[in-house]
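Take this structure first; my questions come after.
Every protein chain of the complex appears in place save one, which is left out.
Up next is chain A:
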Amino acid sequence: MRTRNLLIGLLLVSLLFAGVVSFYASGSPDGLEKVSEDHGISAQAEDHALDDSPLADYGVKGVENPRLSGGLAGIVGVGVTFVLASTVIALTRFRRGPRSRAHE
């Protein structure tokens, strides 16, 4: 398989997971949340400073349909993660002169 096809495949699977399959994900508290609630670790927990942000809790504010709201949020997350991660990767590679792994 060509590298490009593998990359496209990974992107499509990610969009499918974040945009569609995520709707069917378990809504139960995760391991840390459950343990924290059960044993009182969360007594001093604070609300998130950005709880009112447009994408808080993986939903798009103003979109009523939960399937659409969560799916759109997931797709936005995929896009932002791709841009940010690619930027960080590019920065590490081109920070000091041309890239090389030959000297390793």
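Quick note on the criterion: a contact is a pair of C-beta atoms (placed from the backbone, for glycine too) under 8 Å apart; a residue touches a chain by one contact, two chains touch by 3 or more; residues count from 1.
The rule we apply is simple: contacts and distances are computed from a predicted model.
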item	value
Chain not present in the shown complex, as UniProt names it (candidates "Stage III sporulation protein AB", "Carbon monoxide dehydrogenase", "ATP-binding protein" or "Energy-coupling factor ABC transporter permease")	"Energy-coupling factor ABC transporter permease"
Residues of chain A in contact with the chain not shown	1, 3, 6-7, 10-11, 13-18, 21-22, 25-32, 34-36, 38-51, 53, 55-58, 73-74, 76-78, 80-82, 84-86, 88-93, 95, 99, 101, 104
